[in-house]
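Before any comments, here is the structure.
Excluded from the complex is one protein chain; the other protein chains are retained at their positions.
And then chain A:
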Amino acid sequence: MAIAIVLILVAVGSVAFHIYSPWWWTEIASNWNQIDLTVVITFWITGIVFVALTLFVAYCVVKFRYSKNRRAEYKPENKKLELWLTILTSLGVIGMLAPGLWVWQQYVSPPPNADEVEIVGQQWQWSFRYPGQDGILGTTDANLVSFDNPFGINPTDPAGQDDILIEGDALHLPLGRPVKFLLRSHDVLHNFFIPQFRAKMDLVPGMVTYFWITPTRTGEFEILCAELCGLGHHQMRGGILIEEEDTFQTWLAEQQTFRQIQQDARLHQNRPVKIATDAPAGKE
């Protein structure tokens, strides 16, 4: 009997935990409400199945508990029942998959007018590049990475000259404009994850990956690395600031372009450029 009670507690308790526990997703800050919606649909469908099956098992162990005077039913198959269960399950699966694929279609199709911003990851820090005046990110090559050119921008590419480089500062983005992140890594896999955006993607050395969002509320958010990238993985954090358009433009105008940084570097030959060499700190 104890098992029946525990099973009922598991079913009821899980639902109660789901409803009343304080741990739930963060307030969304991007356009991906549909992801949340798909999660909710999935919760309903699977939750009903879970509760129903658990209670059914609880019922069976009470009702059909062993008795010497009874025999179990001998009925090896029930084609009709099996067919119905298969059909119902398939409908449930379609009910989750169809909206899921529909949202995925949007996730992989950035709007043509999306701003491009490059995210560069390396052990264990984030840096960012805006395309600058011309709206085009200059070409890059890992072979060109050096102290003076930490992004590996091709110096002969005119499109790269006005690119705006951000190191050691937060990523600023204007509110309400779709942005396509182009992700690049110099060393190992990383993952660009902002829980409030509901979106993430790996950074893979040797290639450029992407995803897009539209920020829907202002505020400061944290970038977490979500792909194991060595000892400093848990410390590979960055900041994101979602601002009103004009605040953002003011900030952007104050940042240095690739050309300016190159000139500075030639002026002061020995200017130290920050390259990630900090070992991750353990416990203090």
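Keep in mind that, in the parts below, a contact is a pair of C-beta atoms (placed from the backbone, for glycine too) under 8 Å apart; a residue touches a chain by one contact, two chains touch by 3 or more; residues count from 1.
Everything that follows uses one rule, which is that contacts and distances are computed from a predicted model.
Trainee: Just to verify: the chain that's not displayed, which of "Transport permease protein", "Cytochrome c oxidase subunit 1", "Spermidine/putrescine import ATP-binding protein PotA" or "NADH-quinone oxidoreductase subunit D" does UniProt list as its protein name?
Mentor: From the listed options "Transport permease protein", "Cytochrome c oxidase subunit 1", "Spermidine/putrescine import ATP-binding protein PotA" or "NADH-quinone oxidoreductase subunit D", the omitted chain resolves to "Cytochrome c oxidase subunit 1".
Trainee: Among A:Thr89, A:Thr139 or A:Gln263, which residue is in contact with the omitted chain in the full complex?
Mentor: A:Thr89
Trainee: Given the full complex, what residues of chain A touch the hidden partner chain?
Mentor: Residues of chain A in touch with the missing chain: 2-3, 6-7, 10, 14, 17, 21-26, 34-35, 38-39, 42, 46, 49-50, 53-54, 56-57, 60-61, 64-67, 70-78, 81-82, 85-86, 89-90, 93, 96-97, 100-101, 103-104, 107-108, 122-124, 141-143, 145, 147, 152, 183, 186-189, 191, 193, 195-196, 198-207, 209, 220-222, 224-235, 237, 275-277, 280, 282-283.
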